[in-house]
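One structure, as structure tokens, below. Some questions next.
Every protein chain of the complex appears in place save one, which is left out.
Our next item is chain A:
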């Protein structure tokens, strides 16, 4: 039918293209001129100590020219009235690629994550040379873990939490404060020897950091969970900031903005990574290298992230996980089925917060230093962006999104070659956030439900069919 009209109807071809396109481009060019005129055309300069005005007509002309010709080009190609609209339906290329690679992609990614340090070391030809890549891997895995933790709250339970960094901070400060505490150190020194607490602090504090963060999640969650949607988001944002401000201002307890330094480092289950005779290298007969600790940290965060994924996948198939998802779909229906929505929301908040706490504890032991600077809203926004980009509720999507976002941000630091194009004054790292923003917009235009937009059912009778993202709700708080 559509083909027939296209073949037989001459008006389709007779539509005037160039005239209206030119007119439209001209109007847009004029608007651009009006906008850019004051913004780009003028420049304030200091002339003999006084403020003066300089003009940049050529730059203005280039900018307006780009707008004009770009619009013209789009008008005669993509936006042309003669262009047959794409009638492609069904799964997109990305989705089809996903189904083809589906079964293999998870083991492949897991194998890559496990082998990553070895790959880095062999490809770069040595332990010390691979430091940058392994550090990057640790960073990415930290954000994968944080993304998976927040995914429980935002993706499964549908509660928009903009203050997730608060739990990250609670975990980090739990470890920092406990590990550097002199009374605790003295107590254990009396019981098990002088170095006991320094060597074991991380392994003892790791579960405590998770528990503390989970308890904080409940404490913060209780008053805010009667709120929904935007209001919940604002209040969680405020709680995130409150925790940071308390950390800055309660100087006696947290050492304020100066932070807490010389936090005990991670040990190989009690064996310190040092050059001494009791150190890891000596005991395992290896030549000492500071990289041992870094590689070990990589595997610690990998294990923690996998624990998060494992628990989340398991919980999704339990009544509590199904209740979280049901809550996201329809809260009133949940209540009509006897689900206590308050405890269900709290359990989601606390579980998500607990994994944030684990990640925070790891952050503190990796950096050896914590300060409130590390727990700004930017981190919350970044984690939330990872969850949204990855596809809410999807494990693999979040992992890929974290790798792309954190890895991509790092890659943008290494755009030195652009200097050859734009000259030596050009600093590509300044454009990081701009490019990042463009990437976000592009993904949201083409994949509005995130990289993985389908939902995997938690139970099936005959056949596991993915649920289309169009049917899955985002939750209302």
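To be clear about the criterion, a residue touches a chain if its C-beta (ideal position, glycine included) is under 8 Å from a C-beta of that chain, and two chains touch if they have at least 3 such contacts; residues count from 1.
Following the convention adopted for this analysis, contacts and distances are computed from a predicted model.
When the listed names "3-isopropylmalate dehydratase", "phosphoenolpyruvate--glycerone phosphotransferase", "Branched-chain amino acid transport system ATP-binding protein" or "Type-4 uracil-DNA glycosylase" are checked against UniProt, the chain not shown comes out as "Branched-chain amino acid transport system ATP-binding protein". When the omitted chain is restored, the residue from A:326, A:364, A:404 or A:452 that touches it is A:326.
One of A:226, A:335 or A:413 touches the chain omitted from the figure, and that residue is A:335. Panel shows chain A; residues 311, 314-315, 317-320, 322-323, 325-326, 328-330, 332-341, 455, 457-465, 467-468, 471-473 of it touch the chain omitted from the view.
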